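Only one protein chain is missing from this complex, and each of the others stays in its spot.
Up next, chain A:
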Amino acid sequence: MSMMSTNRLILLLFLLFVIEGSVMPWIIPADYAGKIIPHFSFVFVLYAALYSGRHRALMFGLGIGLIQDIVYYGHLLGVHTFMMGLIGYIAGLLFDRRRSTLLTCLSVIGFACIAYDSAVYFIYSLFRLTEESYAFALLDHILPSLFLQLAFALVIYVPVRKLYEQDAKLNQDQDEE
């Protein structure tokens, strides 16, 4: 039973990833393309960290990061894999045993998204693959995308939390048997 529900979560994560690359470019106005960048699957990984535990967040982060790296292979492999896994795990380590409220949840997601985007920026600038200054990157796309991520997190908060708590309950029942 619990396997079923985990599969459902993985399917949802993958669906979010596909929407990010194939539907969002048509929804975001053309003037803002490249400035507002959706990280829906990463938000979902952070929900896993908050409501389902750090190990699942690590697995989800590594998995979807790897798919992102391979499908959109531009210059580097492994950046998204490592960063999504690591940040998901750290978020889980700090917050997974607590009952997070909406406000904590949104602030964790906000900070994690800034940390993730900044880390990706610093890796690319370390290898001289971008010439932008950090201040420019921050104002050009990191902060504008943050608003999209927060709005998305707010929209899916109730259903996703229910989904994860259902899953956690099923896991617990199975452990007791």
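Note that contacts are C-beta pairs under 8 Å (C-beta built on N, C-alpha and C of every residue); 3 or more make two chains touch, one makes a residue touch a chain; residues count from 1.
Simple rule for what comes next: contacts and distances are computed from a predicted model.
Think of the chain that is not pictured: of "RsbR, positive regulator of sigma-B", "Aldehyde dehydrogenase", "Cell shape-determining protein MreC" or "siroheme decarboxylase", UniProt labels it "Cell shape-determining protein MreC". Of the candidate positions A:10, A:67, A:156 or A:170, contact with the unshown chain belongs to A:67. Contact with the chain that does not appear here is found for just one residue of A:60, A:95, A:124 or A:164, A:124. Taking the complete complex into account, A:37 is the one of A:9, A:37 or A:87 that touches the chain left out.
In the full complex, chain A touches the hidden chain at residues 14, 17-19, 21-23, 25-27, 30, 33-34, 37, 66-68, 70-79, 81-82, 85-86, 120-121, 123-124, 127-132, 136-137, 140-141.
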